[in-house]
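Just one protein chain is left out here, and the rest sit where they should.
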Amino acid sequence: MTDNSQQFASDNYSGICPEAWAAMTEANQGHARAYGDDEWTARAADHFRALFETDCEVFFAFNGTAANSLALAALCQSYHSVICSETAHVETDECGAPEFFSNGSKLLVAPSPDGKLSADAVRLIANKRQDIHFPKPRVVTLTQATEVGSVYRPEEIRAISATCRELGLHLHMDGARFSNACAFLGCSPAELTWKAGVDVLCFGGTKNGMAVGEAILFFNRDLAEDFDYRCKQAGQLASKMRFLSAPWVGLLQDGAWLRHAEHANACARHLAECVADVPGVRLMFPVEANGVFLQMPEPALEALRDRGWRFYTFIGSGGARFMCSWDSQMERVDELARDIRDVVGGL
Amino acid sequence: MTDNSQQFASDNYSGICPEAWAAMTEANQGHARAYGDDEWTARAADHFRALFETDCEVFFAFNGTAANSLALAALCQSYHSVICSETAHVETDECGAPEFFSNGSKLLVAPSPDGKLSADAVRLIANKRQDIHFPKPRVVTLTQATEVGSVYRPEEIRAISATCRELGLHLHMDGARFSNACAFLGCSPAELTWKAGVDVLCFGGTKNGMAVGEAILFFNRDLAEDFDYRCKQAGQLASKMRFLSAPWVGLLQDGAWLRHAEHANACARHLAECVADVPGVRLMFPVEANGVFLQMPEPALEALRDRGWRFYTFIGSGGARFMCSWDSQMERVDELARDIRDVVGGL
Amino acid sequence: MTDNSQQFASDNYSGICPEAWAAMTEANQGHARAYGDDEWTARAADHFRALFETDCEVFFAFNGTAANSLALAALCQSYHSVICSETAHVETDECGAPEFFSNGSKLLVAPSPDGKLSADAVRLIANKRQDIHFPKPRVVTLTQATEVGSVYRPEEIRAISATCRELGLHLHMDGARFSNACAFLGCSPAELTWKAGVDVLCFGGTKNGMAVGEAILFFNRDLAEDFDYRCKQAGQLASKMRFLSAPWVGLLQDGAWLRHAEHANACARHLAECVADVPGVRLMFPVEANGVFLQMPEPALEALRDRGWRFYTFIGSGGARFMCSWDSQMERVDELARDIRDVVGGL
Partner (left out) sequence: MTDNSQQFASDNYSGICPEAWAAMTEANQGHARAYGDDEWTARAADHFRALFETDCEVFFAFNGTAANSLALAALCQSYHSVICSETAHVETDECGAPEFFSNGSKLLVAPSPDGKLSADAVRLIANKRQDIHFPKPRVVTLTQATEVGSVYRPEEIRAISATCRELGLHLHMDGARFSNACAFLGCSPAELTWKAGVDVLCFGGTKNGMAVGEAILFFNRDLAEDFDYRCKQAGQLASKMRFLSAPWVGLLQDGAWLRHAEHANACARHLAECVADVPGVRLMFPVEANGVFLQMPEPALEALRDRGWRFYTFIGSGGARFMCSWDSQMERVDELARDIRDVVGGL
C-alpha cells in the first residue's frame, strides 16, 4: 500500500512523524472537552506564543486551503482584491477557495520569475486601478517558502510590509512550508513574521509531519475579531480538536518542527548537488527549501517514470519537481540522483 | 488531562476507538498519493458501497458541519430553502454554515416536539409560500438519530420521501448518529436511506470513534456532479486523505461501527432504566439512541455538577442531556444513576 | 392598461409623481457623467444632508431589497446575525436577499404583535446564544413605518439604540415608508434617525412616487468605508445615475416627499374612519401610516373582489390590507369604504 518511489512526489505524500504520533497517542486518553476547549489546544497555542515570542491569537483549521482562505477572508471584503504571485498556491491550486470564502475577492497576480513578490510588484499592481469598477487592493499574500522553493529574506519581507503599510494593505503569509524557510535562513519565526510586518501567518503542519491541521496566527490581534466564529461557520472547527492540537505540541515542544524541516532541506540540497554536474540537467530555481526543480529532456523524464519514480511536471515543459520531506531517506536521494544521471546519460 | 466525569457530556468528548486507531497505524507506513488518490480511500469507499448495498458516490469531509453544508449546497441554490426540524443541528449549532456554504439558502424550521419532521409538517411548510418573494423550498433534511435521541422508522422516512418527490424536494439525512439509529432499529443502512428515498446521507464518524472525518454518500448519483470540486474549493479535501479514510476501513470492515453504536445505545437505555423510578426525575424523550434527556429539579442538577458530572442543559429549563459513547463504561453509568437518585432524593 | 380598482393593492402599484417626473425630464438633457459623477447626484446627496441636518454619507441603489441587504452586509459578517421583527420585510419578502448579500448572515426574528421590535425583545434575542455554534448578533433592523402600518416613536428608537450600544449592535432602519412615519409623527427626519441612534437608514423612494431607486444614508460614517465598491460589485451602481438621483431632487427640494406621505396617510385614516362603525369589520392595527388592515368575514372579502377591488390578504385569516399612496383619490377611498359597508351588510 505504500510506495517508496513516490517519496519525492510531494511532501504531503508523507505520513505522520513520530513526535506527532506520540502526542496523538497521549491525547487519546479518556474524554476531553470538545471544540478546542481542551488542555492540548491550550498547550499548543502557548507553544506557538513562546516560539513566536509574542502574544498572538492562535486558531486551528483542517488544511492549508481553508487556513489561507479564512485568513484572507478576515483581511478583506468581497469587493477587495488580494495581490499574490502568479505561482501562489492560492491562485493555482486551491480551486477558487479564496474567492469562495471571501464571497468574491479577486486575486491579482504578479509576474514572479522566482516565485516571489517584490515591493515594486506590489506597488505596481496596487496602483494600477484606483476606481470603483475594479476590486480595491487590500491584502498581499506571500508564500514562505514559495511554490518553487525560494525563500524570502527578512529584508525582503520588511520592504514589502513597508509598502503595504503605505498603501493600506494587510500582509498575509502562506506558511505551508514556513518551517523550511526558517530552517534555511536560520532566522527566528518572529524575525520572519511580525517583526517584519506580517499580520497573519498560516503555519503548515501537514507537510511537516502531521496528519491534518494548520495553525493560523494573528500577530495583528485586531484582525482576529470573531475569527472563531468564522472558522466554525466555515466547517473548520474540529469537535475533537485535541487531535489537531496535540500533534502541534509534539512538533513544537522540543523542536521537531525545525529538525524535520532541516532534514528535508538537506535532502533537497543533496539531490541538487548530486546532479549539478549532469549535462542536460538544469536547476530551474535555487534550492533553498525542500524542493528541487530540474529541467531535463522529456525522454529523460519518461525514463525516470519507467524506473518507477513519481514527480510532478506542472512547472513548464521539461521541468520536474522533486520534493523532500521529514522522512526522506538519504539513500533514496542518492538512488534518485543516480537514476537521473543514468537516464540523461543514456539518451 | 482526561476526566471521567466528562464521560456523559458529549459523544464527541470521546477519543479514537481501537479499530480506527489500528487502521491509522497501518496507514501510516511510507508514502501514499495525496488528495484521496490512495488505496485506503478506495477501500473505504468500497466498504461503504458494500454496507449500503448500492453503487453510491462516496466523499469525505473533515467534520459534520462541513459535510451537511456541502451536501445541502449541492442540493439547492442560494434562493432555495431547506426544511428542517427546529432542533436540527444545522439550524441550532452550525453557526450559519448551511447559509454560508450555499451563499444564502434559508432554513425553514418546523415545530417538532419529538425532534422529528413529519410528512405533514414538510407539506405544510413547503406549501406556505409559493411566490418569488420567499426562498423556494428545495430540500428536506432529517437528522437520524435526532438531536433529542429519537429515531425515524423506515416507514416515517418513506412517507417523508414520498412527499418530497411529490413536491419536488430533495431528501438529505444528517447521520451524525446514523450508526445509533441502525443499532436501535436493527435495520440495514440501505433500508434507512436509499430504499426509503434518501438522496444523500452524511454518515458521521467522529461521534462513533474517529478523530476527524465524515462520509458523504450520494445515492442519487446525479446530485454528486462535480461534488469533488465543491469539497476542494470549500477547504474540505484532505491532502493526507488516508488518515481520514483508513479509520473508516477500521470501523466498517468487521462491524465495529455497529458494535460501538449498540454499546452506546445500551448504556443510554441502562441509565434510563436505572432512574426510571426516581421520583422527580422525568424522561423527556424516549431513549432510542445514545442520549438520555432527564428533567429534574434545578438544585438536583446543581448537586450533580458539584459531584463533578458534566452535561449540557440546552434543552429547556430543568432538562439535562447525558450522552453515551462507544467507550462509555457501564460502571460509570451505574455511578451516575446512583448519584442522580441520590441528589434528587436529598432535595 | 391601468386599473383604478388596484389603487389600494399596494403603494408600489402607483406611478411616478409629477415632481419626480419633472426632475427626470430636466435631467434628460444632453450628456452627463456616468456612475454618479454628475451634478444631479451631487445635488440629491446635498438635499439629503440638508434634510437630515448632518453630513451623512449618501448612496443610491435600485430597490429596497438591495438597499437593505447592502446596508446590512456592511454592518455584519457572514457569521453574524441580524435581529428583526417577525414581520420584517427583510425576513418575509426579500427571498433571502440579506443572507445572499452577506454570504450567510442569519436573521433572528422576534415575535412582534404590532410589527415592532422593543428594547427588551432585542436584549432577549441577543442574549439567548453567546457561543460560537450560533451566529453572533451584530445588527438590529427596524422598519419605519412597519409592515403593519405602525410607527416607532423617537423614544422607542432611542431605547432600542441604547440597548444596541450596550450590546455592541449596530442599528439599521428600513425606511421603505420612512416618509409616512415622519408625516405621522411630525418629527424631523433627524429626530427619527441619527439623533435617536440609528446608524444607517434606507430611505425608500419607490413607494413615494419614484420609478426606481432608494437612498442609503450612513450617519455613522465609519460604517460607509468602501461602500461604493460594495454597491458596484453587487450590481447596484447605475451608469445613468442621474435618472435615479434627479427624482430625489424633485421630491426633496420643496417638500413633496412629505406632502405625498401626508396625503397617503390621510387617505388611510379616512378609510379607517369610514368603516369604524361597520359591524363585523375590525381594525387589526392602529392606522399610523398609509396602510389599513381590516379583518372581515371571508365572504365579504370575496364580494369585494367580485366588485373589482384588489388587495392582499397575507396577514392572517380574514385580514385584508389596503394601502394608500401618493396618488390615492379620496373619492375612491369613499367608494371603497361604501363597498366594504355594503358587502359586510349584505352577508
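Some observations on this one:
Going in written order, the chains are labelled A, B and C, and every chain counts its residues from 1.
By definition in this document, a residue touches a chain if its C-beta (ideal position, glycine included) is under 8 Å from a C-beta of that chain, and two chains touch if they have at least 3 such contacts.
In this text, all values refer to a predicted model and were calculated from it rather than measured experimentally.
Among the chains on display, the ones the left-out chain touches in the entire complex are A, B, C. Only one of A:R33, A:K106, A:R230 or A:H260 touches the chain withheld from this view, namely A:K106.
Summary of contacts with the chain left out: across B:F48, B:Y79 or B:Y152, the touching residue is B:Y79. The residue from C:F100, C:F184, C:F203 or C:F285 that touches the chain not shown here is C:F100.
The chain omitted from view is touched by exactly one of B:E191, B:D228 or B:E335, namely B:D228. Where subunit B meets the missing chain, the touching residues are 35, 77-80, 103-104, 132-133, 135-136, 226, 228-230, 232-233, 237.
Where subunit C meets the omitted chain, the residues involved are 1-4, 6-7, 9-10, 12-16, 21, 24, 27-34, 38-40, 61-67, 69-70, 94-97, 100-101, 103, 206-207, 211-212, 229, 232-240, 243-244.
The set of subunit A residues touching the chain not shown comprises 78-79, 81, 92-97, 99-106, 132-135.
By definition in this document, only the chains that are shown with their structure count from here on.
For the criterion of most C-beta pairs in contact, the winning chain pair is A-B. When every chain is reduced to the mean of its C-alpha atoms, the one closest to the centre of the whole protein set is B. Because subunit A and subunit C share one sequence, their contact can be compared position by position; here over half of the interface residue numbers appear on both sides. The mean-CA centres of subunit A and subunit B are about 34 angstrom from one another, to the nearest whole unit.
Annotation: 50 Å between the Cα-based centres of subunit A and subunit C. Each of the following residues of subunit C touches two or more other chains: 78-79, 103-104, 132-133, 135.
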